[in-house]
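Apart from one protein chain that is not included, each protein chain of the complex appears where it belongs.
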Amino acid sequence: KPALFEWLCRMGDSSLILGHRVSEWCGHSPVLEEDIALANIALDLIGHTQMWLGLAGEVEGKGRDADALAYRRDAADFRNFLLVEKQNGDIGSTLMRQFLFDAWHIERLRGLKGSSSERVAEIATKAFKEVSYHVDRSADLVIRLGDGTDESHRRMQKALDSHWTYANEMFTDDGLDEAVAEAGIAMRPSGLKPAWDALVDEVLAEATLTRPQNDFARRGGKTGERHTEHLGHILAEMQFLQRAYPDASW
Amino acid sequence: KPALFEWLCRMGDSSLILGHRVSEWCGHSPVLEEDIALANIALDLIGHTQMWLGLAGEVEGKGRDADALAYRRDAADFRNFLLVEKQNGDIGSTLMRQFLFDAWHIERLRGLKGSSSERVAEIATKAFKEVSYHVDRSADLVIRLGDGTDESHRRMQKALDSHWTYANEMFTDDGLDEAVAEAGIAMRPSGLKPAWDALVDEVLAEATLTRPQNDFARRGGKTGERHTEHLGHILAEMQFLQRAYPDASW
Amino acid sequence: EELEAAFQARIDNNERIEPKDWMPEHYRKTLIRMMGQHAHSEIVGQLPEGNWITRAPTLERKQILLAKVQDEAGHGLYLYSAAETLGVTRDDLTEQLLSGKMKYSSIFNYPTLNWADIGAVGWLVDGAAIMNQVPLQRTSYGPYSRAMIRICKEESFHQRQGFDIMRKMANGTPEQREMAQDALNRFWYPSLMMFGPSDKESVHSDQSMKWRIKINTNDELRQKFVDQTVPQAEFLGLSVPDDKLAWNEEKGGYDFSEPDWNEFFQVIKGNGPCNEERIEARRKAWDDGAWFRDALTAHAEKQAQRRGEGVLQAAE
Partner (left out) sequence: EELEAAFQARIDNNERIEPKDWMPEHYRKTLIRMMGQHAHSEIVGQLPEGNWITRAPTLERKQILLAKVQDEAGHGLYLYSAAETLGVTRDDLTEQLLSGKMKYSSIFNYPTLNWADIGAVGWLVDGAAIMNQVPLQRTSYGPYSRAMIRICKEESFHQRQGFDIMRKMANGTPEQREMAQDALNRFWYPSLMMFGPSDKESVHSDQSMKWRIKINTNDELRQKFVDQTVPQAEFLGLSVPDDKLAWNEEKGGYDFSEPDWNEFFQVIKGNGPCNEERIEARRKAWDDGAWFRDALTAHAEKQAQRRGEGVLQAAE
C-alpha cells in the first residue's frame, strides 16, 4: 500500500536525518556529558530509522531493506521534515531544534502506540521510552539555557525564532495523512498540535523565552516537493560508500 | 608507461583539489573582486586538470578520460599534495596556501615548458600564462595582508606557520620523480626549491612575515600513502552525481 | 518645474541622461533602488548556483558553472559602479542589503536541489531576467543602459548553457528526466513571479514608465516569457506544471495560470525557502571579511605615506 510506505518513510527519514545531524557533534560538544548524550540520542534515532524504514521496505515489497532506502535514494525521494535538515548551528540551536522535534515526536509516538497497525504500534512502543528521555532532556536544557545568562537567553531566542516556521511543518495535514488517519494507523498531524503547544508553552515560559507569533509553515519536506539545499550535502556524505562501492557488503 | 601516468596524476590531482577548495569561496569572499578572482583561479585550475588528467588517461591507455579519473577514483588513488586538501580557513589562510602553491607551480611549469615530452611541454606552456597571473596576484595579496594591520599580520603569520610543513612536501623526491627526471620529462622536485625559496623569501620579507624554521616535510599526498582526512570528504561531495548515477551522461 | 519639464522633454526625445546632468531627486532615488536591487540580485544569485559548483558532474560542467558565477559577480560590479554614479557607495548599498532595507530578486530565495536546477536557473531564471533586461538597454539613464548592454550579451549566453543542461537531462536516463521535470515544476511559477505582480497592483509603474526606467508592463513581459518558453519545454518533452495552459489563437499567445501571489508576498516578507540562509551567507562573508578589507586599506595608506616620504626625501 503506497500511502503507508510513504508515511513510514516520513517517520524513518526524519529520524535518519536528525540522527545524522546530531551525530555530527560527536567529539565536538561543549562538555563531555553532552558528547555522551548526543551520541546516545543519535544512536536511538538511527535505531528508530532501522525499524521504520525496515517496515517501509516490507510494505513496499520490492526487496528494499532499511539500508537500501537510507543509502540508495536521492534527495527528492526523502520525506523528512525540513526542520531536521537544518544545520546544527551552535549547541543551543541544536538543542532547540531537538526540543521542538522531541515534543512532536513524543506525541506522535504516544498516539501510534494505539495504531490499528500492530507493527506500527510495536515500533512506537519501543521508541516511546527512548524519546521520553530525549524530550525530558532537551526540555530541561532549553529551560536552563533560556534562563541562564543574557548571552544564552539571546542565543536560545534566536534559535527558537529561526526554527519556528520549520517546526510548523510538523502539523500540516495532507492527503496522505488523511488516508493514513482514515485507516486508523496514525492521527492527523494537526491533531498533535494542542499537546505540543501545551508542552512547548510550558517549557518556553519556564525558559523565559517568547513564543514566536509567526504561524507560517514551511512546506516541502514531508511531501518531498521542496527540501532545503542541505539535504543533498548530507546525502552526498552519508551515502558515499554505498554509492562508490555498490557491490560491496559491509 | 605507469610512472608517467602517475606523475601526470600528481599534476592533475593537485590542480583538481586546489580548484575544488578555491571554488568553495564562490559567493562567500570578503569583496566582489575576490569572488571574481577566486572563481577565475578555480576555473584555470580545473582547466589544467582536464589537460593533465586527459593526458594521463591517454598514457594509461585503459579508456579512462579526465572525468573518469577525477570522478571515479577513491582517495587512496589520488596523488595531490597534502597542502591543497587543507581546509580554506579564513581568506588569509586560503591566499597564503595559494601563494605557496603558486610559487611552486610557476617554477614547475617553467621547467616543463622544455620537457622532453611534447605533450607535457604543450600543456605547461598553456598553463604558464595563467599561473603567472595567479602568482603575481597571490604574492601581491600576501604582501598587502602581511604588511596591513596587526590583525592581518597575525593571521597571515599563523597561516604561513600552519601551511609550512605541508608546503615542504612539494620538494620531496622519490623514485617516481627520479624516473621521470631521467626521462627528461620533469625536473626533480628538489631542484625547484632554490627558485621557490628566492621568491618566497622576497615576498615574505616585503610582507614583514617570518619564514618558519621547520624543515619537516609532511608526506603521503603525492605518493598517495597517507592523505589527510579532508580528501575523503571532498571526494564524497565532488563525486556524488557520478557515483549515484553511473550510467548517466551530463 | 521648468527643469523637470526640460528633463522629461529630453527623455521623450530619447536622449540619455548622464551622471552630471540635472535630474529629479525621485528619479535618482528610484534608479538607485532599481540598480541596487539588480546588483544585489547578481551577488545573491551566486549562491544557489554556487551550491552546485563543488558537485558539478563533469569537469567541463564545473568550468562552465564557475565561469557563469564569475560573470554574475562581474555584473554585480558593473551595476554597483553604475549606481555609484548617482552618489551612493557600494558599501552603503551592501549595508542596506544586509539590514534588509534593500531587496534582491526573490527568485534567489528558492533552493537548487538537483543538477537540473542549474539548467533550469539558466533556462528559466536567466530567460526571465533577459526578458526584463533587454528593454532596459534602452533605459533613459546612460550608465544603467550601458551596463545592461554588456550584461544582456552574457546573460543570453548563460541561458543557452542552461538550456543545454536541460536538454541533456531531459534526454538522459529516466532519473535525469525526472530531475529535469522536477526542476521545471519547482522553477516555473517562481520564474513567472520575476516579472512582479500584475500591473494593476504594481506601485511604481506609471512614473517609471514615463521616465523610461521601466519600458514594458509586468504583464506584457510575463506573457512574452510564457510564449517563448512553452515551445521550448515542448521541445524538451517536459510538461509545464499548469493545467490551464492553452494556446489562445485570438490573442496570439498562451493562456496560463497566475503564480500564487500569496507565496510571492510571503517570500518578500522573509518566509521564502532560503531567505535566512542567503542573507546569513552574505552577512558572514561581509563580517568575516572585515579584517581583510581593513588590511588592504591600511596597506594602501602605508604605501601612500611611504611614497610621500620618498618624494620628500627626493626633494631634499
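Per-chain residue numbering starts at 1, and chain names A, B and C are given in the order in which the chains are listed.
By our rule, contacts are C-beta pairs under 8 Å (C-beta built on N, C-alpha and C of every residue); 3 or more make two chains touch, one makes a residue touch a chain.
The structure presented is a predicted model; accordingly, all values stated were derived computationally and were not measured.
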item: Chains on display which the left-out chain touches in the complete complex; value: A, B
item: Omitted-chain contact residue, chosen from A:Ala66, A:Ala103 or A:Leu199; value: A:Ala66
item: Chain not shown: contacting residue from A:Ala3, A:Ala76, A:Ala217 or A:Met238; value: A:Met238
item: Chain A residues that touch the omitted chain in the full complex; value: 16, 20, 23-24, 26-36, 39-40, 42-43, 46-47, 49-50, 53, 66-67, 70-71, 90-92, 143-145, 147-149, 151-152, 155, 237-238, 240-242, 245, 247-250
item: For chain B, the residues touching the chain missing from this view; value: 74-76, 162, 165, 214, 216, 218, 220, 225-229, 231-232, 236
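The rule is short, and it goes like this: only the chains that are shown with their structure count from here on.
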item: B-C or A-C, whichever has more C-beta pairs in contact; value: B-C
item: Intercentroid distance (Cα basis), chain B paired with chain A, Å; value: 41
item: Geometric centre distance via CA averages, chain C-chain A, whole Å; value: 36
item: Of all residues in chain B, the ones touching two or more other chains; value: 237, 240
item: Two or more partner chains touched - positions in chain C; value: 55, 175
